[in-house]
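Before anything else, here's the structure in question.
Every protein chain of the complex appears in place save one, which is left out.
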Amino acid sequence: MLAVAFQEIGIAHYLVVGAIMFVCGAVCMATKRNALGVLMGIELVLNGANINFVAFGSEFLNRNPQYGIGLDGQMIALFVIVLAAAEAAVALAIVLNFYNNHATVDVDRADELKG
Amino acid sequence: MTHFLIETLGFPPTLAGLVVALWACFLLLNLIAAGALFFIWLERKVAGRIQDRLGPTRVGGKFGWLQTLADGIKLIGKEDLMPKGADGLLFKLAPYISFCASLSAFIALPFASGWVGLEMNAAVFFVLAVLGLEVFGVILAGYSSASKWSLFGAMREAAQVVSYEVPLGLCAMIPVLIAGSMDLTKIGNLQAGWFTNWYVLHDPFTFITFWVYFTCATASVNRAPFDLAEAESELVAGFHTEYSGLRWSYFFMAEYGSMLLVSGLGAVLFFGGWNGPIPIASILGLTNSDSGWAYFAANLLGTLGFLTKALLGVTLMMWVRWTLPRLRIDQVITTCWKYCTPIAAVMFTGVIFWQALGIPTLGDLLPPRSSRTVDGKAVGRRPGEVREAWMSAVVSKPQRGAAEQKTADTSAVTENQSARDGQHDSTDTQPAVQSTSAAPSNK
Partner (left out) sequence: MAWHALFFYFFAILACGFALAVVFAANVVRMAFYLILSLGATAGLFFLAGAEFVGSMQLMMYVGGTLVLLVFGVMLTAQGPWVSIRTSGGDWVLAALVGGSLLAVLVPTVLRIDAAAPQPTAAKEKVASETAVPVPAQPTATRIGLGLVGVPTADHSGYLLPFEAISIHLLVVLVGAAYLARAKRRAKPLAAEEDEL
């Protein structure tokens, strides 16, 4: 792995960054008790995926021309950004409603449907 | 300048690049710092005159030139306070975030043709994007001050800045629409020549657009009459109530930097940037000669013109501040959504029709065409011409045989485009020509 670090920057480097951000987001979603912390985890996950898409769609990083997905990479990243904004708006509306009804943002207290 | 360092002085390329980058950073930082110094003095003088008094007259001569320097020395010597319940890290970092956002936007703002931090092909978008980041400094300052008044000011400002990004973006898109590019250098170059080429005089819609842009820009940088965040008579000082000394001065450098930025952006988009009302450099023959120093002199004249226009914009903002009363937050938001945004949208539609129907603009009617050339290349739009002529070939599903004819059409149009774009078409041809080389090989 150290050998890769000293080579020219390629897709693999970007994908590692994307993987780390994805895992951080997943752990965030799993461990945070604050509902807004879970939302932040979701944003991190989406950004990790975006880094992957942009890396594959970049013309400068491609050493193997068969990996190039051209403009698709950037377009998908754009669509993901828009969808993330939409999803964050709805998720925040839900969290605020929850806060107004239960006076807490602790997700462990959201157990009224528990069997 | 990189060429000069590498070839004349024999620097290695990496070091030359580093030196040029540091020099550019130095110039931009000094512009903001010296600008803030000058603007604070100017504001006090303008405020004084409007209120029928003199303003600072003691420090540094009869006009109080060095008043701001004295203020700066006083601010540096103040005690560095932090409220008891404040979040230390966020409290200390907030002014720097505001300042960095304001400084970063200058990366893409051109001061003359070729004199830009980084020539980006999505420069307008980048400047608008980075301008919107200043709100974080304000929110964090308001929250971390552990004071209700700061929090109120911060929330109001965040709502205001985020709301006004919409009409600001719409108004900034209109010159982009006319020019066909988001590259600010290209937009400036297309307005070369006499003042009749300026986009503000292009058609009545852009004229109105400039005033809407100016209103939205004033609201975006939180200047009166939209300055509730700092409403001195209501919230003490809004989000920066608890800040004193040097930290407070960072907020103000950020504010004056942003004012200079939006004025400069308006100057490039609407008033031709470095192209003066009279093309002095062209008349003196500086732009047509081959010497590097003549080109430098032409650009220097252009930069002076650009800074003058930006300065006039800032002075106008100050004038408006001391003339009009402050708006309430609901009036501010109403102005944004019920007035600025619909007007900007209608202007957008108007400009589209003006361009598409090929209605002649002021630049086409006068002066005569020969003075509309810069370096022998035609500048400006010929009436009735649609820029993307090759798009009319894409009407239905293309056939195999027609692809060859389209290749011939597009190569002719590419040459047309590069002739019209003036000096900086090299950025157009650099990205890998994937489609045009792939299409013939697929037959």
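Letters A and B name the chains as they come in the text, with residue numbers starting at 1 for each one.
Following the convention adopted for this analysis, a residue touches a chain if its C-beta (ideal position, glycine included) is under 8 Å from a C-beta of that chain, and two chains touch if they have at least 3 such contacts.
Source: prediction; values computed, not measured.
Only one of B:Y143, B:Y164 or B:W274 touches the chain withheld from this view, namely B:Y143.
Contact residues of chain A toward the unshown chain are 1, 4, 8-17, 19-28, 30-34, 36-37, 39-41, 43-44, 47, 50-51, 54-55, 57-61, 63-64, 66-67, 70-75, 77-79, 81-90, 92-97, 99-100, 104-106. One chain is missing from the display, and on chain B it is touched by residues 14, 17, 87, 89-90, 93, 120-122, 125-126, 128-130, 132-133, 135-136, 139-140, 143-144, 151, 155, 158, 162, 165, 182-183, 390-391, 393-394, 397-398, 400, 403, 406-407, 410-411, 413-414, 417, 427-429, 431-436, 438-439, 442-443.
Simple rule for what comes next: only the chains that are shown with their structure count from here on.
Centroids of chain A and chain B (each the mean of its C-alpha atoms) stand 32 Å apart.
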